[in-house]
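For this depiction, one protein chain was excluded, whereas all remaining protein chains were kept in their positions.
Let's turn to subunit A:
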Amino acid sequence: MALTTVPDPTRRGTGSARAHAPHGVAGRIRQSEGLAGYVFLSPWLIGLMAITAIPMLLSLYLSFTNYDILTPFSEVEWVGFANYERMFTSDPSYWHAVRVTLTFALVAVPLKLAAALGVALLLNRAWRGVGLFRSLFYLPSLLGGSVALAIVWVNMFNRDGAFNSMLALFGIEGKPWVNDPDWALETLMVLAIWQFGAPMVIFLAGLKQVPTELYEAASVDGAGRWRQFRAVTLPMLSPVIFFNLVLETINGFQGFTAAFVLSNGTGGPVDSTLMYTLNLYIKGFTDLEMGYASAMAWVFLIAIGVITAVFFSTGRFWVHYSDGEDR
């Protein structure tokens, strides 16, 4: 199950190895195992340094410079907090992108999770064809992140798209939704919600873990369907809800592909789909303001860290772990 606590390799780890001095055969085995450990870990370690840590530090440094890829490193100018100042005080497009991203996540993530939970509850009680339905609902999660599907989506919500054809059946006149600044982001939200299958599968697995005795007991106590849902299902499912919430929120903040395809890389119409990551891409790779883009990346990283921390600190009040373990 996804929600078992993160494994802790330290339990049988370095502590005990150090406690017993490396004497004799056992000691030699431990020593060679320690060496082997680092041999097996070396690709990951190199990756951590070269692909993650060093770029992170470089990006931190660049965020205090006016680096654009064109000037050589030797001529890079240290500008102090100028990039951060510009971001927070004098760049309206930055705050606009923050607003777009927050709106997207605040609307799309809860609706997606609600759809996922609702369908999971329906499926959990069905006794036939669960596997088939589960797979079909999951399919959009596999395809939805692609450029191809974003293209389809944009056309579906365009003037002559399928959505307007459907509205026409009810006598409603549609509009080119994707070209309307008031509606473009909404079409991207629908695309995100359409991919409810991945969290749904996780909900289904969670529902299977709820002991049926709890429902029996609740039923004996005279609890109806709704009461059972509130008193048994929701608390028992809260770790899974929490997990999906954290994961989907972080993913929601990073939406890029669909916004790029809809706006042809501009964030339009009228900046209505200027997601944070798209804004970062434009600043870094279109305007070549890599110092500024680095500052944006660091603020993004810190924001995601803070949001995750807030989730985990509030989770303690509503996430129920039945094994009494406190995370």
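Rule of thumb we're sticking to: contacts are C-beta pairs under 8 Å (C-beta built on N, C-alpha and C of every residue); 3 or more make two chains touch, one makes a residue touch a chain; residues count from 1.
Here is the rule we use: contacts and distances are computed from a predicted model.
Taking the options "ABC-2 type transport system ATP-binding protein", "Uptake hydrogenase large subunit", "2-hydroxy-acid oxidase" or "Carbohydrate ABC transporter membrane protein 2, CUT1 family" in turn, only "Carbohydrate ABC transporter membrane protein 2, CUT1 family" matches the UniProt protein name of the chain that is not displayed.
Of the listed positions A:82, A:205, A:231 or A:270, the one in contact with the omitted chain in the full complex is A:205. The chain omitted from view is touched by exactly one of A:107, A:247 or A:270, namely A:247.
In the complete complex, the residue from A:86, A:134 or A:175 that touches the missing chain is A:134. Of the residues in subunit A, those that touch the hidden partner chain are 1-3, 6-10, 12-14, 16-18, 29-30, 32-38, 40-41, 43-48, 50-52, 54-56, 58-59, 62, 67, 69, 73, 119, 122-143, 145-149, 151-153, 155-156, 160, 162, 165, 168, 194-195, 197-198, 201-202, 205, 212, 215-216, 219, 243, 247, 250-251, 253-254, 256-257, 260-261, 264-265, 277, 280-281, 284-285, 290, 293-294, 297-298, 300-301, 304, 308.
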